[in-house]
Structure formats: C-alpha cells, structure tokens
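This is the structure I want to talk about, given as structure tokens.
Every protein chain except one is present and positioned as in the full complex.
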C-alpha cells in the first residue's frame, strides 16, 4: 500500500487531539446550576460564527428544530457542520441567512440533502453543487464512531467500513494494520464539535435529560461536544430525574443550556409525542423547486417569524399539533 | 521505544480476530425460540471444559450466583476466566471442584481476590499464590474495553491507561503511535468469551432482558460473548418487553439460555430487589481462613447442595430473604 | 396482474428465510421484509440502522428513524448498537440501492461527474457502505437501465466485490461478505463465484436476456439455466396490498 492509499485526502475540520479537548472539559464544571434560558439566548451565548456544529436525532426525527431556526435567524456563518444522518436539519441550515450568506462552509458528509423516502432537497442540492462548501465524506457509522472516539476521550477508533472505496479516499480517515491480527482497518479521527443541538423528551433545569425511543448517536454526541444546548418537550424536577436513574441519557455536566420547547422537533417526529408533519415537509420540498417561491416560503416560515411558537402557529397551531399527536399515538 | 516496550509480555488467551468471531455469530441465529431451561441444563449445554468464561455484574452485585455454583458442581475445569471487577464470583470459582481440581487455569486479572471493603479472600489468595493459574494483568476499564472491542466487531480499541506501568508490561496490550496525533496509546485486543453468565432483573422466554441500576460492562459483555446464559429474577412476557423497548438491555439474539432464578444474585446485592447478605459473605471469608473449616463450609453450602433453592434455604430461607428485601427497599 | 414494484418486492421477500436477520431501509426493502414476515418468515428479525430492533410495524415507516420503527419493538437502541451487531457478523442481509451500479455490484450514491465538480450531488453513503461492508449478503433493489448499470461508477460509495475476486479481503473488509442478488424491474441477477461479475439468474416473465443486456452498460453473464422469475402469487399480492402497503405508498408509485 502506498501512503496515499492509506490516508483519505479529505479535509479534517476539527482537532482530534484528546489533550486539547481535556483542557476544555476540565473547565466545564460539574456543578448543578440552573441552565434554563430562552432559545435566542442559548444560541446567542453558545453558537458562534466559525463554530463546528452538530445536530442530534435522526434527520427528521427528534431534531432540535427551534434551535436550528434560531441559528438561521441569528445569521451564524462560516460554521462547520456534521452531516450525520441529516435530512430536514440539513435542509433548514442549507437555506442560508436572510441576506444570502452561507451558514456552513465546511461539511462532514455521511448522509446529506436527502429526506429519505420523501425525496431530495433542491436547495440543499444547489448548495452542494455550488462548490462553495468544503466537503469530507464519511459513512453514518464512521461519523457516529468519530463522536464515540471523542466521547471516549481517545483520538481515534477503528472500524471495518469504508475500506476499498472512494468514500474512504475522500474522507480524512486512515488505514492501519491491526497490531494484533495484521488485518487492515480504517481508523476514524475523534470529532469534538464546538456545539451540539439536541432535542429531548425531558430535562431538568440542570440538563439531566431523558430520551424515549432510539438514541441514534446522541449518547456519544452529548459527551463529545464542548458545548451542548438541549431543547426539551418538558422540564421536569430533579426529584423526578432521581426517581429513575436508569432513564437518564445525558447527565447535566455535559449540558450548557436548557430550553423549554414543546413540539421542538416539529415538523419532525418525536417518539411517543407527535408524528412528523408530512404536509409541511412536502411544502418545504416543493417550495425549493422554484427560487422565487422558495424565498417567499422562507420569509413566511423562517426569516420573518419572530419565534418558534409563531412558526407552530402559522403551520396550523394547536389543531394541527393535536392531529400529529393523534397520528403518533394511534 | 524498543519493541518489547511496545508489547506487554502477558499471555493472550483468546483470539481477537473478528473474522473468526463473525463466522460464529453468523450461525447464531436471530429467531425467537423458547430458551427457558433449568440451571443444570443450561450449564451442561453451554459451559464446556476449556471454555473461556466471563461473569456479569460487579463482583458482589447482580452476579449470576446460581450459575456459578452450578459450574462448580458440574466440575468444569481448565476454564479461562475474565477477572473483571470480580469479588464473590471469583471467590466461588476459586473454591475449585469437590475433588480438588482447578476450575480456571487461565486468568485475565483486572480486579481479583478482593471483596472490596469486606477484605481479601484467603482461598482466592492461596490459589493465586500457588502459581497454578496463568495470569495476564489488565485494568477494569481496559478489560471492559476488550469486551467493547469484541462487541463492536473490531480486533482492538485504544485506551489511555496502563501506559508506563508494570500493569502494561504484564498485560497482552500493545502500544502504538496514534496515526492522527502521533501520541502513544495503549491498544487492547478484543475479548470474545466463549460463554458469559449474566443475572438480570427480567427476561422473556427468548432472552430479551431488562436490567435496573448500573449495567457495568454487561451491555458489551452480552454482545461480545459467543454464548450467553442469562438467569433472571422474573420471566416476563414478550408483550411486556415490547411495551417498553427503551428498557431492553440485551436483545434475544445474544442469548442462548434463560433460567428463572429468583434471588439469583444472592448473597450479592440486586438493585431494587434485595441487599447483599453481609453475614453470609463474612462467614464465607472467615471459613476460608482455615482449610479444614473451609472444606466443611463448602460441603455444606456448595458441593453438598442439590440446587440453588436449597442453598437459599440453608442460608436462612424466606425469612432471611425478606429481611434483605426490606434492607434494600428501606 | 401486478406491477414491477410488486414483483420486485415479492422476489426480494422470498430471499429472506425464516430466522434470518435483515437490515432494512424505508420503501421496497421494508415492504419486502414485512411481506416475508407475513408469509414464510414469521421469525425474520428486522433491524433499522437508526436504532429500531424488531418492531411490530403498525404502518410503513417514512424514515428509518421514525417512531414506527420502534412500535412495540424488542428494543429501541442506538445506531452504533445496530451497526455493531452488523460489524460483529450478526446480520445476514442488508438492502441497498444507488444511482449507479457496476458489474461487481459496487454502488454510487455520492456524485455523478467528477467528485470535485459534480454534475449531480446525491446524499452519500448514509449507512450503505457500512451495511455492505458488514452484512453477509447485500441485496440490491433498483430500476434497470443503462444510466444506472454502468461499466464504471463515477464514485465508488459502497463496496460490492470492488475489482473482483479477493479484492474485498485485500482491502481489509470482513471476509465472506458481498452482494448477493440484484433485483430489478427486468430480472434477478447474482454474481459469478469465480469472477464476481454480475450474471442473470432469472428473467422476469416476458423479458429476454438480450433485452436485459441492452439495458445494461456492461457485459452481463448468465447462469447455466436461466429461470423465469416466479411471478407474485395471489396470496403474496393480497398480503402486500391489503396488509403491508394498504395506502399504496410503495407499490402505488
């Protein structure tokens, strides 16, 4: 094997050095302080231009929609972004700012611009075909393992995928010989996001969180990220958290901000709470087909909206949300 | 660094090759078949002389006592054993067979022969000082990571402990330079036990299991092991398992046998069920001080007992167990 | 009568034997797995890459991570837990698709054109590369035309047999895996054991080898006795239409 065959040529956007991360985590203290704040405050305080951002959930399920909208409205730019199982979350950020600036310009891509069975996002595609975003390729599992390496506090973990493919060639992974078996393995570098946006079912004021249904990569993501903003369907007491320690998925020491956002994953699905709003998601996909129509759509549903509650209102409000609850719990 | 400094000189008892394990797991089918059987049947079918054995829980908490006693009574010999956070489980196997044979002769040692605050097991110490058991040193985390590597299906994982110590020197770990940062890392080889004994709170007939309280390393252990025998406080319906998919810790496709053993962790603690029987544990430790007294003790409590229910009976039966329940739930 | 999608789903479902494990995505693969469970393979274990294990699907999932994938499931877990079961060797089958496929079953779902200046960008690997690397047998469901069946994929997103015999193992991929069947609207293809190249296994009713070759951008082989694909039975169609996809989300396309 030549050296170039052993090293993907894609860009590495973040530092995998665990000692650099350790110095950061040392200062992030474990004390139980009240972290409840509004969505605008949380984004203003903890998401900065140039940051590397990751979003929890799985694309259209349990995503932090309210936080993502706020990132767009506060016109964050030059972000790095983890395109891990992204669908509608990617689509929201791909809209760019109201003044036409890119929100992210560096992208680790595992699954991007598709909305699974719903089709592809025309806007996300335009963005990715514009050549303005620097891209590095991964697989869903490999990118999840990058979070795990960071959560674990080691600079890499080995995986057995990506081998022999162009996905490896355009990644920033490396190939090594296993010191025990001699077999070739892919090693993927730790990814410590600057900030993660994660929507959960319940959190206390300190950020002890519960998640129902699949956890996707959020167990690792919450631990890997230097800062974590949580939005929660419900704020519960710490007494309630302590009544069932097995139910806690994210401990408070990982969390920097807690926002109370009922229906915070809308129009995405929230397990046990409400189903996805396929009508609105289709409208979004359809609007993207025509640039002028899309601008009108964004002004109505994103840029021109003062807060997430207003967005819920113009999407049908309580009546629609009640329908989605019925659909989920049928 | 010389080559010898980069490789622990301890013995590697199991094959870390993931392709060898894959061939085994391929044949272990996912079908939901009734796996309920008696403790003697499960041990007879799935624990063989020469196997590499691992036990779940944490030494004196949520251990598979009934299964461990049966391994002793069925006189399994020449086992390998994972001394991962072992305490009373180690002590039981260290007794040897009724006819004086060693039960295990190969040992990965992370925490052995101590019972934490209760003191050291004289019998376990005699055994380990006899020189008859081949030993390899690890740390608790490193050994847990060996299970994780196997559960993950890769031949090793990197950790940042053991470096610079004699623990590393007497291990079968290796030291490599991180391909991303150049830093030195310990890499620990995957450990695929032949058989694991795990006690759980609830299981259905197929082996879908729930665990309350800490999971220690059992999430990984159950997945890493070629065969898994589960003992459960309660057998529940699959409908009950399906009513709360978040509560499942071990999926049925990992499990080969399910045994219904109420108080199966006695004299160990079982979270939410019963506390440890410190009186009996102390009696066991005390008996070990004198070889003759110890033999009498073993005849009474282990070798001469026809089944685990009889053991519970001679340890105080329902009255004592009710006390331990009260102690736990106070 | 039946349409091409119904045929493909029925053919795919028959490949899934009782007691096997399968990783599925939304759409046709999920329909095939559901149909298998309701016919010959009630013990088929279905896993979704996002974390859903063995649900009682109340309806066709829209996303591999939506809550239907954990409806009365045996477990709701993480992506790593599912993917690692696959990497460990537990998963027999995985279903994939792609924008391009070559004679060795390599798939492209990343770009058409040059990677640095793509004419068309697609979602990328998602979990496809992982599934195809880890699972024992990859099943591919796709439409059959020369735009998709190409001599060389523009981007090798997901491994088939790579460059041929021994190439997967040489690259470091787990031994013994690889593509197993390609199910299209024209035929069912397998892979030659010696050359690892795609070959026609059975032709759908009314199709000819020449017609299939005409729609394929590389030279196709054929097995010694090419069969006619057994069409969907009445029972299969009834279950598929009434129970698996009553709203016609997949079969009505």
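As written, the chain order gives the labels A, B and C, with residue 1 at the start of each chain.
FYI, a residue touches a chain if its C-beta (ideal position, glycine included) is under 8 Å from a C-beta of that chain, and two chains touch if they have at least 3 such contacts.
Everything numeric in this text was worked out from a predicted model, so none of it was measured.
Student: Which chains here touch the chain that is missing from view?
Tutor: Those shown chains that the absent chain touches are A, B.
Student: Write down which of A:23, A:293 or A:322 is the residue touching the left-out chain.
Tutor: Final answer for the missing-chain contact: A:23.
Student: Would you mind spotting which of B:21, B:150 or B:271 touches the chain that isn't drawn?
Tutor: B:271
Student: Any idea which of A:53, A:252, A:270 or A:285 touches the chain not displayed?
Tutor: Answer from the full complex: A:252 touches the omitted chain.
Student: From the listed residues B:123, B:167 or B:203, report the one that touches the chain absent from this view.
Tutor: Spelled out, the listed residue whose C-beta touches the missing chain is B:167.
Student: In the complete assembly, which of B:16, B:59, B:80 or B:264 touches the absent chain?
Tutor: Answering carefully, the residue with contact to the hidden chain is B:59.
Student: Against the chain that's been left off, what residues of chain B make contact? List them.
Tutor: Residues of chain B in contact with the hidden chain: 57-62, 83, 85, 87, 109-114, 116-118, 120, 125, 128-129, 131, 137-142, 144-145, 148, 159-167, 170, 175, 183-186, 212-217, 219-220, 269-272, 275-276, 278, 328, 330.
Student: Residue-wise, where is chain A in contact with the chain that is not depicted?
Tutor: 18-19, 21-26, 28-32, 150-154, 208, 223, 238, 241-243, 245-246, 248, 251-253
Everything below uses one rule, namely that only the chains that are shown with their structure count from here on.
Student: What chain lies closest to the overall centre, CA atoms only?
Tutor: Per-chain C-alpha centroids ranked by distance to the global centroid put A first.
Student: Quick check on chain C: which residues sit in contact with 2+ other chains?
Tutor: 70, 76-77, 80, 87, 134, 174 - these are the residues of chain C that touch more than one other chain.
Student: Indicate the residues of chain A shared as contacts by at least two other chains.
Tutor: Chain A, residues with two or more chain partners: 159-160, 183, 185, 212-213.
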